[in-house]
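I'd like to ask some things about the structure below.
Note that one protein chain is taken out, while the other chains of the complex remain in position.
For subunit A:
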Amino acid sequence: MWSSDLLRAVRAHAGGERTAVYDRGRAWSYRQLWETARGVAGELAAVGVVPGRPVLVNAKKSAGAVALVLGCGIAGVPAVLVSVDLGADAVELLVERTGSTHVLGVDVEPEPGAVVGLRARATGVAVAEAMPGDPPLVLTTSGSTGAPKVVPLSRVGVERFTDWAATTFGIGAGTVVLNYAPLNFDLTLLDIWATLVAGGSVVLVDPDRAADGRHLAELVAAHQVEVVQAVPLCLRLLAAQEQRFESVRQVITTGDVLPSAVLATFPTVFPNAAVHNLYGCTETNDSFLHTVTDFDTTAPLPVGRPIDGVRALVLDPDGTEILGAGRGELLVSTPFQADGYLDPDLTAARFVTGVAGHDGVFYRTGDIVRRDADGLLHLDGRDDFHVKVRGVRTNLQEVEHVLDQHPDVSEVAVVAIPDLEAGLRLHAAVRVDSDINSLALRAHCAKSLPRTAIPSSFEIQQSALPRTSTGKVDRNAISRSHQEARKAHV
């Protein structure tokens, strides 16, 4: 049903013995992937899924999980992909919001081509109506709130995107592509799904070993990976191995700011690769591409220029379009974008029409950009409360809100602290009325926040938090005193 393009492609490739997926040292041919996916579809029918009604896929990334998503497609049920780190409360909330009839996972990793150990829990939600638009996949934003936004992808949008990605990065039959991102990230539309449509081979990074640079380097070398798309964290880990990855033709950094010291190593580490900075988001997929020409720069990489078919507007705070050089909020309209969120109220707030006299639907990215005199766009940050933690967009206010709901907490401030390893990490200053410790507050956060949104460090006190002269919690003071304390500690 869904994304017939993808299903048709995988089935067509299944005639040959080419490798579709490498997972934890095992190669899955297209034939084996297809057979396991068909087995999943059979099991799904047996547990009583209803065509058109979504199911929630809460599975750790693996070849079996990829087959599970394909099997959902064969069974005609939209797969809602969620972060495996999501707390139990947040999962239940998503089940309700999406009307998912089942929560699915992979219990036992199958042998290639064998029947997957499907874990299926019927949710008992009333089957009301099919999800509109017959979405090929339903992604959930990794937002730090207990309520991730639900983004049903557009079928035609996904087909256009996989075409664009294959053409732009030369992904064809047999091309080996590294997949670093979790299954619920939009990045997988490029490194997993576009690759499978094209008949390439996906090398899955085991999420348990994603922080192990030596392992990543072994994967790239052993499989002669040609295309690497990843957040800067992965690229930094690879670069630190002081190896030369001769097989890599395309390096795509995305999702966060690449440190210039890491970029400077690329001509040595990836001697044969074109290097790109790719900008996008779940709602619209990729919209800007910049191909690096200067590796010895301390300036952050620009997001570059709109890719073919993308329209981009820069608006000042009054909503007036800035033509030429200037700074403002970025709005984009892409050939790949979703029709909106599942929640119409959210859609109305972010997917807007009639902007500055332009036709079509534009998405408000919330990102502040600067357009230079040459027409290149540069990211200038977001509003103060949105940060990226290990590539995951996180709203500090939402983390504060969750902590604030704990009965023992009377004041809270969460700040983002620069960190050499992680880029940014979260620090929470909390005023409490009891002797509660950080372990209990962490367990409280874990119930409704993804793991990246659980603060890395807590400062717990029974006295008031510092305030500015206007009476607001003084985040700068909290951030400063925490960093000074850490320096003294080291």
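Just so we're on the same page, a contact is a pair of C-beta atoms (placed from the backbone, for glycine too) under 8 Å apart; a residue touches a chain by one contact, two chains touch by 3 or more; residues count from 1.
Criterion: contacts and distances are computed from a predicted model.
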Look at the options "NADH-quinone oxidoreductase subunit K", "Phosphopantetheine attachment site", "Ribonucleoside-diphosphate reductase" or "Phosphate transport system permease protein PstA" and return the one that UniProt uses as the protein name of the missing chain. "Phosphopantetheine attachment site"
Which of these touches the unseen chain: A:Arg97, A:Arg119, A:Arg249 or A:Arg442? A:Arg442
Can you say which of A:Val82, A:Ala210 or A:Val473 touches the chain missing from this structure? A:Ala210
On subunit A, residues whose C-beta touches the chain left out of the figure: 85, 208, 210-212, 421-422, 437-439, 442-443, 445-446, 451, 454-456, 458-460
